[in-house]
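One chain of protein is taken out of this complex; the other chains stay put.
Letters are used for the chains, namely A, B and C, taken in the order the chains are written, and counting of residues starts over at 1 for each.
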Amino acid sequence: MTQSIGFIGLGIMGQPMATNLVRAGYKVTVFNRTRSKAEPLEKAGARVAISPAEAARDADVVISIVSDSAAAEEVILGKGGALETLRAGAIVIDSSTISPIVSRRLACHTAGKGAQMLDAPVTGSKHGAEKGELTFMIGGERAVLDRAMSVLQVLGKKHIYCGQNGSGLAAKLAQNVIQAAMVEVFCEGFVLAAKAGVQPRTMFEIVQSSMARASLTDFKAPFIFKGDFTPYFPLKLMHKDLALAMEAAYAQGVAMPTAAAVKEVYGAAKAKGKGDQDYAAVITFLEEIAGVQVRD
Amino acid sequence: MTQSIGFIGLGIMGQPMATNLVRAGYKVTVFNRTRSKAEPLEKAGARVAISPAEAARDADVVISIVSDSAAAEEVILGKGGALETLRAGAIVIDSSTISPIVSRRLACHTAGKGAQMLDAPVTGSKHGAEKGELTFMIGGERAVLDRAMSVLQVLGKKHIYCGQNGSGLAAKLAQNVIQAAMVEVFCEGFVLAAKAGVQPRTMFEIVQSSMARASLTDFKAPFIFKGDFTPYFPLKLMHKDLALAMEAAYAQGVAMPTAAAVKEVYGAAKAKGKGDQDYAAVITFLEEIAGVQVRD
Amino acid sequence: MTQSIGFIGLGIMGQPMATNLVRAGYKVTVFNRTRSKAEPLEKAGARVAISPAEAARDADVVISIVSDSAAAEEVILGKGGALETLRAGAIVIDSSTISPIVSRRLACHTAGKGAQMLDAPVTGSKHGAEKGELTFMIGGERAVLDRAMSVLQVLGKKHIYCGQNGSGLAAKLAQNVIQAAMVEVFCEGFVLAAKAGVQPRTMFEIVQSSMARASLTDFKAPFIFKGDFTPYFPLKLMHKDLALAMEAAYAQGVAMPTAAAVKEVYGAAKAKGKGDQDYAAVITFLEEIAGVQVRD
Partner (left out) sequence: MTQSIGFIGLGIMGQPMATNLVRAGYKVTVFNRTRSKAEPLEKAGARVAISPAEAARDADVVISIVSDSAAAEEVILGKGGALETLRAGAIVIDSSTISPIVSRRLACHTAGKGAQMLDAPVTGSKHGAEKGELTFMIGGERAVLDRAMSVLQVLGKKHIYCGQNGSGLAAKLAQNVIQAAMVEVFCEGFVLAAKAGVQPRTMFEIVQSSMARASLTDFKAPFIFKGDFTPYFPLKLMHKDLALAMEAAYAQGVAMPTAAAVKEVYGAAKAKGKGDQDYAAVITFLEEIAGVQVRD
């Protein structure tokens, strides 16, 4: 029998994810705060609900992907939220990047309804979402994941089970701390070298000749050298993820002195108006201080 | 006509470098503070000098590779140092990783003798030195580099010209800041994930599935998971390079907030007795704080 | 006519505050999660409620002082919380040190009931609470503060109006950042000096001879020199306040690189088991790294 899916949140990632589920033949009911964003889905064959609760009614699986912890609490726990109608035995997959602590609380409330939750944040761009090639990091019970796997396979090609509820998010945040720091410290190094008269291309050749070479910086460097900061992942979202990681570190008794420093640099860049640019734009904050440009 | 080479400093890197030069047919005169270390070179066919000055007398090229700024000043500028005997037109190649500021001063003094200096720090392990496969980052006049190239090609397979005197060192230090931070923040992320119940292998799979994957962390991770910190590059030397980078940043008006934080973490790890281990041992400092182990 | 006061939270500070209100002749109804803590108040003449809602019923003023943002949300907004019964025109004074963002949300919900809220965190020890000598930093409408002043004057001797809702908390957190950093960096300086052979008493004499002299460090230093870390203000609470300050800074686009570094040092000290000691115990974390003791 065809599974019914409630899908909450039709943003940059949610839109193509929901579309893929419709195309795969699921009965999909979508909800988005701004209703107009639901129209393409409606045309594709989805039903449109007027509340998360309506989207969740009769659903076997509810998928939510919203912008922050408060929004996730609202669509799941709030008035008109999914838990109002969720039936026992259903599965909630929350793919939002939010606080692991909030996520564990949502999982508890979900369990209180006889249903179960997975935290399943993703990596991969809008493009990856369109092609169903996302990577999922998943926290919750493995048996629940097994039951949800057929749906998740429509959305992504890699599904990494991390452990108990909240651990998918912890893994995602750890991953983003590593990426944020790699890019920011790459920029610190390039500014230092540029100030000493080393051409950016020369410094790049050195990094590429070394074990520090990474796809991430291979990808970002040409954009940095052109000063093109069209957002692949906006700086303000990277700053948000760093803040979430520090919150998780606080809650778990982990010292992250470098992540803390990195977060303040992105935060300063955001405050200076660079939040909507790609996070590689953090280099311009460092350049403005040093009075140098890392450009071709 | 065969070129004469004075070679100063027979440490882990200097020993195989000098040996390669002897084997390549150069007339090599070596100097090392501890004379016994010169014996293998003597057997291989080098002459042994009792001072840097003696090693530099009649040399076309003087190569030095010593442990720090003070030692470099001593062997080049000090009493019995190379500049006492260096003839006009000779080339000094200093491959020590030292302060770019000190290096530029040495270059000035060398020019005062009618000779010329290149700063030419290397990356690559002892193994790379043995096989003549080092990478050189080179500062100084390009015409001088051209004249020195035949010698440098015996020692390494990649020679990256960076610009004016001191820029080779600036590039090397920028490179090491990037590596030091990559490894340290990788450790912060893994400790955060481990504390949330994510297995190290799982977290590693996530990093390897992402654009953050790098040969450096691919190489370090298995050692970290085994708790094997046999030194490839000792933590205390990475800490030294971070200190040199911060000194260069100070001199050039570059803010490096993340590098500053990273340096203090390595410094704390060194103070706790981990200086002679590989720099990946920085993770044990973070683990001891968080009360968790990132092990298989 | 005698005002009725609902008082929620009988911890170290709440207990003596509520007692002072009873003694001043107010009709006080108290609530505490652990009922046994309410007994002394009952003997003193307070009524004991079984929920925040019951404590708030008929109250002219509701005062809450609980441990964190979640607890404040629970006792005010939650099931059985004060807002369920609060009458229009009443005033809620929340003296908890919590997130200014959460506090502003509570103020909105309170306004929705036709009542009004002040955030009014305090400084001053248990001793100050007993003697009615606390300092209040107050956010909200000034007219509301004017109406609440007679009650607040029973509890403290200084009432500083800071501005709109949330600004009392922002001021309190800014103040604690300053104190936390002063003590921590005092410790860094003393460890550096001690490692160089300067006696702690000598270093202290230097600080006391300078403009950097402060009552705070004059007070903490003798305890540090004795290694006596009996908690005046526990390290874990200082770490909590630093985390709240960073959260507020994140929300408002303020870069606090030094506060971020300070927070990680306290966090590391807490993770190493020093959370229940006075926050001056942060020095022992630094001492353990440096291998030196700052003792008489």
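Methods note: a residue touches a chain if its C-beta (ideal position, glycine included) is under 8 Å from a C-beta of that chain, and two chains touch if they have at least 3 such contacts.
Worth saying up front: this structure is predicted, and the values here are computed from it rather than measured.
For the chain left out of this panel, the touching residue among C:5, C:106, C:148 or C:289 is C:289. On the side of chain B, the interface with the absent chain consists of residues 239, 243, 246-247, 249-250, 253-257, 260-261, 263-265, 267-268, 270-271, using the contact rule stated above. Considering the complete assembly, chain A touches the hidden chain via residues 257, 261, 268, 271-272, 288-291. Think of the hidden chain as still there; on chain C it touches residues 100, 123, 135, 137, 158, 160-164, 166-167, 170-171, 173-175, 177-179, 181-182, 184-186, 188-193, 195-199, 202-203, 205-207, 209-216, 219, 245, 248-249, 252-262, 264-265, 286, 289-292.
Following the convention adopted for this analysis, only the chains that are shown with their structure count from here on.
Rounded to a whole number, the gap between the C-alpha centres of chain A and chain C is 35 angstrom.
Residues of chain B in contact with at least two other chains: 257, 261, 289-291.
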